[in-house]
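Quick one: the structure is below, and I'll ask about it shortly.
Only a single protein chain was left out; the remaining protein chains are all shown in position.
Chain IDs A and B follow the sequence of writing; residue 1 opens each chain.
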Amino acid sequence: MAKKLSKVLLYLIVILGAITMLIPFLWMISTSLKTAPETIAVPPIWIPKSLQWGNYIKAWNEAPFGQYFINSIIVTVVTTVGQLFTSILAAFAFARLKFYGKNILFVIFLGTMMIPGEMLIIPNFVTLSHLGLIDHYGALILPWLASFFTVFTLRQTFQSTPDQIYYAAKIDGASDWKYLWQVLVPMSKSTITAVTVLQVIGSWNAFMWPLIVTNSDKMRTLPVGLQAFTTDAGTQYQLLMAASTFVIIPMVILYIFLQKYIIAGISKAGLKG
Amino acid sequence: MLNEKASFKSTAKAALYLLPMLVITITFNIWPIINSFLMSLYTKYDFYTDKVSGWGFDNFVYLWNDPDFHLAVRNTLVFVVGVVPITVILSLIIALLLNQVKFISGFFRTVYFLPFVTSTVAIAMVWNWMFHSNYGLVNYFLSWFGVHPINWLTDPHYALLALIIMSIWKSLGFNIILFLVGLNNIDHGYYEAAEIDGANARQRFWNITIPMLSPITFLVSVNGIIGSFKVFDEIFALFQGTPGPGKADLTIVYYLYQKFYTEYKYPIAAASGVVLFFLILLVTLVQLWYSRKHVHY
């Protein structure tokens, strides 16, 4: 009996917690489908009388969200692919190749992981403005084309693939380059997917850097554009919430489909500390 | 061949593999690290010509005397103390509960983790709306308990608390996942052995689960502290581009942003970055020292 009761209690708490976690999302969606008067009704209305899908169209048209979306997609894709490429090459060098200064270099990079990225904003801004790249894709993308964190994660995975597979590939006539791309990378698919997804989420949601290096609608990414939109929308919360929803939705969909990899990636990344 | 030692040739080859990554990291990581330390010592600097005509510790003296910076450090520390312990304890409890749940546990996990994948800015808009003093959900729920409406975002007494509440909500999922991984990694043999030795459920929890989770708890705490030191996006979005009412949510990174982006005082901003670096370094050193001594791996 006591056992059953504690089980009920357990589920009750877990469900209550889950609802708490979900409320902001539910409230966002609910508000995004209301009329203006409904948003300020007391007590609050959860399900609007008629769903105002038009709010989405209105919000979309009130700011250049199309452009923001394109920018976000470009920045996310190029950053992720580029970073993956540079990291795979470097991780392979650290995992398999022999070269002078390998350990020193590795320790230096580990050290840089301790530096707060916020500290680098100023010098990077100066560099990029002298290159004339502020308010360009260049500024949004270039600094993120390498990540030692990704290198570190991939290196661990590469090192954990059996040596014998490497020997077998050598015997089979594969050069290091071919071994890397035709054997090691496909074999490390799950780690690569995990770091890719984490990177996509990071790029998509990045705020401070894009805020600093963009100043025109042409270049703004979604979060920065959304932030700018608040000034225009004022107190039209139904529009603000509609806009928030379509900023959030792509990553939620990605998350639901690739959940397994994200969690694996976090376990890997988080636990090395 | 496998037993070959590093040679000039093999180094040249490795350099080619490392080159793309090196070019980027040197330009945008290594050099800026050095540069920001240098910049914090510029006393006369012309951004347009990139000319430095004076060096010294004036910027640090400025920070030392700037009440805004004091406030930023204070707020940051309050934020850290407000967020980290509660997040760690809550996520540990939820992870322990989730670990017991069999039925649709995947669904719960998804829900708890959802905030991690959402844009901070977008969800901060939602919280901004939920914290609305007249029509916000938070005050509505509080009214059930007879609490009078609170001006969460306009009253300096509550503005930091509002930020803390939202940050806890946002960071729970990540830590829950780590704790769940930690719980999964505990060898079942320990529990069986303890059960044979006559330990009851409570004893097993305190003598096995908690000690075995100590490395993860420690890691989660350190990650949390370092992450919280850098809080910015949440503030900017929650308070619509201001550091809160009466600078109630001015943190170190926000201070850096203001000095740099709105006041163009690059060297002072750089100096505040250096202070942030040393604060984080301190945490890291404490982490190293402590984990050598106490954490049982």
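Keep this in mind: a residue touches a chain if its C-beta (ideal position, glycine included) is under 8 Å from a C-beta of that chain, and two chains touch if they have at least 3 such contacts.
Keep in mind that, in the parts below, contacts and distances are computed from a predicted model.
Chemist: Out of "ABC transporter ATP-binding protein", "NADH-quinone oxidoreductase subunit D", "DoxX family membrane protein" or "Acetolactate synthase", what name does the UniProt record list for the absent chain?
Modeler: "ABC transporter ATP-binding protein"
Chemist: Which of these touches the unseen chain: A:P43, A:G173 or A:G234?
Modeler: If we include the chain that is not displayed, A:G173 is the one touching it.
Chemist: With the missing chain put back, which residues of subunit B would touch it? List them for me.
Modeler: On the subunit B side, contact with the omitted chain comes from 1-4.
Chemist: Using the touch rule from the top, list residues of subunit A that touch the missing partner.
Modeler: 162, 164-165, 167-175, 178, 182-183, 186-187, 189
The working rule: only the chains that are shown with their structure count from here on.
Chemist: Please compute the C-alpha centroid of subunit A, do the same for subunit B, then give the distance between them in whole Å.
Modeler: 16
Chemist: Could you list, by residue number, the parts of subunit B that touch subunit A in their complex?
Modeler: The contact residues of subunit B facing subunit A are 2, 4-7, 10-11, 13-15, 17-18, 20-22, 24-25, 27-33, 35-36, 39, 47, 50, 94, 97-98, 100-101, 103, 108-115, 117-123, 125-127, 129-130, 134-135, 137, 140, 169, 172-174, 177-178, 181, 216, 219, 222-223, 226, 229-230, 232-233, 236-237, 240-241, 253, 256-257, 260-261, 266, 269-270, 273-274, 276-277, 280-281, 284.
Chemist: Can you list the residues on subunit A that touch subunit B in the complex?
Modeler: Subunit A reaches subunit B through residues 10-11, 13-14, 17-18, 20-25, 27-28, 31, 39-44, 85-87, 89-90, 92-93, 97-102, 105, 108-109, 112, 114-127, 130, 142-143, 145-146, 148, 151, 167, 176, 201, 204-205, 207-208, 211-212, 222-224, 226-227, 230-231, 237, 240-241, 243-245, 247-248, 251-252, 254-256, 259, 262-263, 266-267, 270-271, 273.
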